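Heads up, one of the protein chains got dropped from this complex, but the rest are sitting where they should.
We just call them A and B in the order they show up, numbering each chain from 1.
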Amino acid sequence: MKLLRVGRWITAVGLLALAGVYVRAFAFTPIERFQGEAQKIYYVHVPSAVTAMIAMGLVGLAGILYLLLKDPRFDRFGEASAEVGTIFSLVMLTTGPMWAKPIWGTWWTWDARLTLTLFLFLLFIGYLVLRGAVTDPGLRARYSAVLGICGIPLLAFIHLSVYLFRTLHPQPIVLKPSAPSLPGSMLITLLLGFGVFFVLYVGFVIQRYALGYLREQLEASGGEVGHA
Amino acid sequence: MPEGVPATGGYMIAAYVITAVVLLAYTISLYRRSKKL
Partner (left out) sequence: MADLLRHAWYVARKDLLIEFRSRTAILSAAVFVVLVLVVFNFGRDPTAVAAVDLAPSILWVTFTFAAVLALNRAFQLELENQALDGLLLAPIGRGSIYLGKLIANLLFVVTIETIGVPLLALFFNVRVLPMIGPLAAIIALTTIGFVAVGTLFSAMAVRTRFAELLLPVLLLPFMIPPLIWAVLATSRVLADRPLSEIAGWLKMLAAYDIVFVLLAFLLFPVTVTE
């Protein structure tokens, strides 16, 4: 199927680019003075976190569009974006503590941003669990849309909380009102990281979307499909 | 490495490895699931 192949190619490109970023981060980006090499975790942690949040935002948007226009393609996209978002959240949640341990001395703290990103992950899980629990496709699409839509204001509250309540988590140094305060070379590595995760997101979502489409075709023609 | 910079390389390696593992595992998962259909 054409879409599937396109998705696979994009993913392949993304994975190659990821390797490239790895090389750049290890060998061609300076080591941060106070944190040592662990600071470089930043270059995968932040892009995956941001992509995960955007993935959730898109799930919500797809939900709104589905409810307004009743087009099942939006539901299929939401399902794809949610699964990919879960994967990126997993990366975010595992790399975060890896950074935290050497820098703050603890794997986890219950500071605002950490806690709330934990349940970005839980939100994704809830979305996938909900989809698993509803068999009727129309109902499933509607329920998923509702959950996805509710997720967006939750994310907004997350972001607000971080700004309003000063916590241990590093204050934003790139996306903030004044200019980014990251040295040039590091900024480039970070931006490359964003690029790579974006490409991977697109590749994965296209594949997952195609998968959803193929599965629907199979179910429609009466075939037996296991739920993966 | 210059004086006084903490030796935290191990964590970096671990994090990068985990990231690669998760992303590759998902790639494989998508591939295998599409083959099943």
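Here is the rule we go by: contacts are C-beta pairs under 8 Å (C-beta built on N, C-alpha and C of every residue); 3 or more make two chains touch, one makes a residue touch a chain.
Predicted model, so just to flag it, every value in this text is computed and none were measured.
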Mind giving the shown chains that are in contact with the missing chain?
-> A
Out of A:25, A:147 or A:214, which touches the unshown chain?
-> A:147
Which of A:57, A:126 or A:195 contacts the chain that the document leaves out = A:126
Residue touching the undisplayed chain, where the options are A:69, A:139 or A:218 | A:139
When the complex is taken as a whole, what residues of subunit A touch the one chain not shown?
-> 67, 112, 115-116, 119-120, 122-123, 125-126, 129-130, 133-134, 139, 142-143, 145-147, 149-151, 153-154, 157-158, 160-161, 164-165
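Definition applied: only the chains that are shown with their structure count from here on.
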Measure off the straight-line distance from the CA centroid of subunit A to the CA centroid of subunit B, and report it in whole Å.
-> 15
Within their complex, state which residues of subunit B touch subunit A.
-> 1-2, 4-9, 11-12, 14-16, 18-20, 22-24, 26-27, 29-31, 33-34, 36-37
Note: in the complex, subunit A contacts subunit B through residues 4, 8, 11, 15, 18, 22, 25, 31-41, 44-45, 48, 84, 87, 90-91, 94-95, 98-99, 101-103, 200, 204, 207-208, 210-211, 214-215, 218, 225-226, 228
